[in-house]
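Right, one structure below, let's go through it.
Shown here: the complex without one of its protein chains, the others still in place.
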Amino acid sequence: MSRRYSIWALARNALSHHENWPKAWRSPEPKPAYNALIIGGGGHGLAAAYYLAKLHGMTNIAVLERGWIGGGNTGRNTTIVRSNYLLDENAHFYEHSLKLWEGLSEDLNYNVMFSQRKVINTCHTLGEREATVRRYNSMRLRGIDAEFLTREDLARLEPAMNLSQDVRYPIVCALAQPRGGTARHDAVAWGFARGADSLGVDIIQNCEVTGIDRDPVSGAVTGVQTTRGAIKSGKIGIAVAGHSSQVAAMAGIRLPIESHLLQAFVSEPVKPFLNTVVSTGAAHFYISQTDKGEVLLGGELDGYNSYSQRGSLPSIEHVIASATEMFPRIGRLRFMRQWAGVMDMTMDGSPIIGKLPAPGLYMSGGWCYGGFKATPGSGWCLAWTIAKDEPHPLNAGHTLERFRTSHMIDEKGAGPFPKAH
Amino acid sequence: MLLIPCPWCGPRDETEFVYGEAAVNRPSDPNSLSDQEWTEHLYFRDNPKGEHTERWFHRAGCHRWFSVRRNTVTHVISAAWPPGQEPKP
Partner (left out) sequence: MTRQVWRTESAGHGIDRSQPISFGFNQFRLEGYQGDTVASALLANGVRLVGRSFKYHRPRGIFGIGAEEPNALLQIGSGARREPNTRATVQELYQNLVAGSQNHWPSLKFDLGAMVGLAGALFPAGFYYKTFIADPKRWLWYEKRIRRMAGLGEPPADADPDDYAHINAHCDLLIAGGGPAGLAAALAAGAAGARVILADENPTLGGQLLLAPQQVDGMAGHLWAEQAQAQLAALPNVRLMTRTTVAGVYDHGLFTMVERCADHLPEPEPHQPRQRFWRVRARKAIFATGAIERPIAFANNDRPGVMLLSAVRGYLERYGVLAGRTAVLFANNDSIYPAARELAAAGLRIEAIVDARPGLSDAAAAAKADGLHVLPGHGVTAARGLREVRGADIAPIDLAGRIKGAAKTLACDLIAVSGGWNPAVHLHAQSRGRLTFQDDLAAFVPDAGAAPYASAGASAGAYDLAECLAQGFAAAEAAALVLGFRTTAPAIPAAAGDPVGAAPALWSVQAPKGARCFVDFQNDVTTKDIGLAHRENYASVEHLKRYTTLGMGTDQGKTSNVAGLALMAAKRGEAIPAVGTTTFRPPYTPFTFNAMVGGQTGEIGHPIRRTAAHDWHAANGGVFTDAAGWSRPMYYATEGLTPQQRIDEEVLAVRNAVGVVDVSTLGKLDIQGPDAAEFLDRLYTNRFSNLKVGRGRYGVMLREDGRVYDDGVTMRLADDHFHMTTTTNHSSSVFQHLEYLLQVVWPDLRVFVTPVTEQWFAAAISGPNARALLADLAPEVDVSNAALPMMGMAEGLVAGIPARIFRLSFSGEIAYEINVDADYGLALWNGILTAGGPHGLKAYGTEAMGTLRIEKGHFTHAEADGRVIMDDLGLAGMVNAANDCIGKRSLGLPDLVAPGRKQLVGFIAAAGERIPVGAQIAALDDLDAVQDALGHTTSQAYSATLGRHIALGLMKDGRAMHGRKVFALSPVLGQRAAVEVVPPCFYDPEGGRQRG
């Protein structure tokens, strides 16, 4: 069991020049067999392992990570956490995830810096106001916090915002989720890793899964082939969003997913002047300021299938242009670093959390833009599904089978075009 | 920013084009397909990490649809051709 973290522990360790801190997690050699395997050491996979061990008593399990934990989309996003969804399945799932976030630092004894600074959606036309009010009203009927903000409210909350009517898309009003906010992305992976490790979970880095073995008769999974040897297990969870298609293909399964790039970038750090997270549908961007002081921006997909983790210019030019219109003061800040994540884009824009058509095989993927905020909820539901071999009601709608019945969970109504969600 | 070789106009910046989707061919008689087969066409994709055949529309140009073979990791475009004229690999 790792030593508990606290201000006292920090003070005590300061006396010994911080030379006695234990490893946050071990780096064990893989065992030949486990009761369950999680493929993917991102936030989702580590969370699944943590909850499997903590809530379902499955501790003889391992997380297999191709590179270093938290190195995929966990470390490449805009760290926004919210649950402002319109459709039933998503609203309940993301709200459950948000509630887990609210207790996460204490649960993990690791500060994930979940900052409920409010997530604001600005509206720029009456039509947009109507659609957004509808969505936020639906949240309130479900018991999820939501509020309406006038332009005066916005002037008070975000003094740097341009509320003039003399711009291309003047702001009409905004809706907000006060409990929404941001979290420290790396810390989520590390916190779950440390928590899972302390419960006995083996976290195995630099271990790429190269094949999934299935019983030729029953089709059930029996284990995996990896770059560090074969590992047996009758239960395998896939949590590799961005690369779900590749891993599922190892079990001969095709998915309703395409991989697309989503970019984000930061400015140089400056003193705090943005207080909340602001997103806008009309101009397609979201903005917040990190605790370090960087202005963090993200926007839309690059628009074509890609695994390159290297973004294109047009989409970020567009985001910066829109953002400087809404926040003119950022125009003179400097663009410091850009990166791109590979998104699993599904055909309806909603995730797949559940069983795959091979006994013992499960997945949590297809996260589109929504993966980071879903981290604890996804892990929680995947753990439940693996442990019970059936979905929890919270993820009962997010099946792969819905693409056979056309039961789409399509928040945008954009149809079966992954790039459109 | 990609430089896309439109078979009619030559290489042009990505911003002139609209990305369609993976080059899946519409079944000639959808009514003859089972739900399983039809939803496979509608929703399921190979999503390769590597060579990918896809369709683009030259919106700010000749208004033509065409196919492109592009590597989804390196973005290198190895071929582009008008509908129905796929070059032999």
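Chains here go by letter, A and B, matching the order in which they are written, and residues are numbered from 1 within each.
Please note the rule applied: a contact is a pair of C-beta atoms (placed from the backbone, for glycine too) under 8 Å apart; a residue touches a chain by one contact, two chains touch by 3 or more.
Everything quoted here is computed from the prediction, not taken from an experiment.
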*Identified contact with the non-displayed chain, of A:Ala33, A:Val133, A:Ala220 or A:Ala396*: A:Val133
*Those residues of chain A which, in the complete complex, touch the missing chain*: 5-7, 9-11, 14, 17-19, 21-27, 67-71, 75, 101-103, 105-106, 109-111, 113-117, 124-127, 129-138, 140-143, 146-148, 160, 162, 167-169, 175, 181, 184, 186-187, 190-191, 205, 267-273, 289, 291-293, 310, 312-313, 316-318, 320-325, 328-339, 402, 404-408, 410, 412-416
*Please give every residue of chain B in contact with the chain that is not shown.*
1-3, 18, 20, 26, 30-31, 33, 35, 38-39, 42, 55, 57, 59, 63-65, 74-75, 77, 83-84
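In this section, only the chains that are shown with their structure count from here on.
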*Where the centres are mean C-alpha positions, what is the separation of chain A from chain B, in Å?*
29
*What residues on chain B touch chain A, complex-wise?*
1-2, 14-15, 19, 21-22, 35-36, 39-40, 42-47, 49, 52, 54, 70, 72-75
*Which of the residues in chain A end up touching chain B in this complex?*
243, 245-246, 254-259, 303-308, 312-314, 347, 403-404, 406, 416-419
